[in-house]
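Missing here: one protein chain of the complex. Every other protein chain is in place.
Per-chain residue numbering starts at 1, and chain names A and B are given in the order in which the chains are listed.
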Amino acid sequence: MTDASRPRVGLFVTCLVDAMRPEIGFAAIRLLEDAGCDVEVPTRQTCCGQPAYNSGDDVSTAAVARQVIAAFEPFDHLIVPSGSCAGTIQHGYPALLASDAEWGPRAARLAEKTHEIISYLVDIRNYTPGRLRLEGSATYHDSCAGLRELGIHDQPRRLLATVDSLEMRPLDGENVCCGFGGMFCVKYPAISNAIVDEKADAVERSGADMLLAGDLGCLMNMAGKLNRRGSKVRCFHTIEILAGGGDGPAIGEKS
Amino acid sequence: MRTRDSILSAIRAGLGGSRNDPAAIAAEAAELLAAPETIRPPLVAATRVDAFCEKVEALGVTLDRIGSIGEVPASVRRYLEDQRLSAEIAVESAALFRDLDWGEIRPRLAVAPDALAAVGLARHGIAESGSLVIHSCKETRILLALLPLHHIVVLRAANIVSHLEDYAALLVGHETSPRNAVLITGPSGTTDIEGSYVRGAHGPGFVHVILVVDA
Partner (left out) sequence: MTATTRPGFKARSDAALANSTLKTAIDRTAERKRAAALARFAEYEAARSRGSAIKDHVIANLDHYLEMFERNATASGAKVHWAATEAEACDIVIRLCREAGAKRVTRSKSMLGEEIGLPDALGSAGIERVETDLAEHIIQLAGEHPSHIIWPAMHRTREQVAELFNADHKPPPADDEAASMVQSARHVLREKFLSAGVGISGANFLIADTGATCTVTNEGNAELTTTPPRLHIVTAGIEKLVPSTSHAMALLRLLVRAATGSELTQYTTFHCGPKRPGDADGPQEMHIVLVDNGRSEMIANEFRDMLRCIRCGACMNHCVVYRQIGGHAYGGTYPGPMGAVLTPVFDGLAPSRDLPFACTMNGRCAEVCPVEIPLPMLLRSWRGRSWRAGLESEPMRTGLVAWAGLARRPSLYRMASGIGVRALRLLGRSGWIGSLPFAAGWTRHRDLPSPTGGTFMERYKAERGKRPEDRR
């Protein structure tokens, strides 16, 4: 255990961030360090197991879960830039391993110290970003797992309110699912499309230049739909903005 | 009997075989009703009568407060005149109504399928919800409260209880339950077509309460 005032945190990158948008991972490191943490990225991580978990393959999910538990239990905290991965580790793992005498308690202990990054920064680290300035307007979508499994609602709004010149606009149905749902969006593409189309309508109605959210899966879904519709709304993970990345390329923009 | 027993034994097996002691079950059930004020909304006004009145009016029910039972016929007449309804109406055969001077109102006991108006008596009012309670009995026809377009209901203020549980406490065991106890909360309505609210679906489109405040 390190000095409590300088916790040693393990960053769980998530498979989507790893492959599609590493900038989110680097933004996470920057913010965590700024908030006084020692950040490490364990190499024995791949994915939290949601593809298997959401398909009902509990055996594979449990195997992946054990690997994550073993890799992250040495740290003071497991921090992850995704509400849905955090939800899986916090709620899914303990439920899945409940009857396992060895791994059940270990899963429960890891769940205790697992946090989605924005709620960690605000609730545990009491963090406020330094002077940040970004011209323009943005609207925020509450990703479902973060909102309902973890109760993340005020924290991102509080941090975004500290950004100078950034006007936050309300989003109709901000707490309504965007239709991503992991495998759902490719298994039932027509239904998913109808849902995300309504979401894109709402985003455009908000008149904001930017759409922010805390989960890359949802963001890719909404950004992909907005782009297909020819919309100019730029999409970012909230922590990219907070780490000063709002001037860089948005999701889908060429670097 | 065979089906009954096989269902019950499937349930017992599903519950793990052991049966709870009836007294323990009753105690747990009573515990689930403890501190009712923590699981229900408070009344919207300081007194039961005021809360009841506020609620019924919010439901679109009209209200006339009178000082004694003797004033019921006059109040009914006022309503009929306001609504331009015929004075030939069905009136419940309640003992309370029998000795009243109905004047030019010609009460009939039978309620026609397409009756325009009828006068009934409510046993209770419920302040929490603005509900009127009628019980089937020798004197009360349930249909009298359902068939007419205008249901005129006489209620004594003293019979208004505070919350739903206070009324429910009066129905314990089948001996105290009437065949039919109907809580009427506002006029009949429907939102079945595109969610738009329309009054008078099958039951009365208009409910008028004559509240007798005779202390």
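The definition used in the following text is that a residue touches a chain if its C-beta (ideal position, glycine included) is under 8 Å from a C-beta of that chain, and two chains touch if they have at least 3 such contacts.
These figures come from a predicted structure and were not determined experimentally.
Only one of B:Ile25, B:Ala158 or B:Val213 touches the absent chain when the whole complex is considered: B:Ile25. Remark: the residues of subunit B touching the chain excluded from display are 3-4, 6-8, 10-15, 19-20, 22, 25, 28-29, 32-33, 36-41, 93, 113-114, 129, 131, 136-143, 145-147, 163-165, 167-169, 171-174, 176-196, 198, 200-204. Counting over the whole complex, subunit A has residues 13, 15, 17-23, 25-26, 38-41, 43-47, 49, 51-58, 60, 63-64, 67, 95, 144-145, 148-149, 175-177, 179-196, 220-221, 223-225, 227-228, 249, 251-255 touching the chain that is not drawn.
Keep in mind that, in the parts below, only the chains that are shown with their structure count from here on.
Taking each chain's centre as the average of its CA atoms, subunit A and subunit B sit 53 Å apart.
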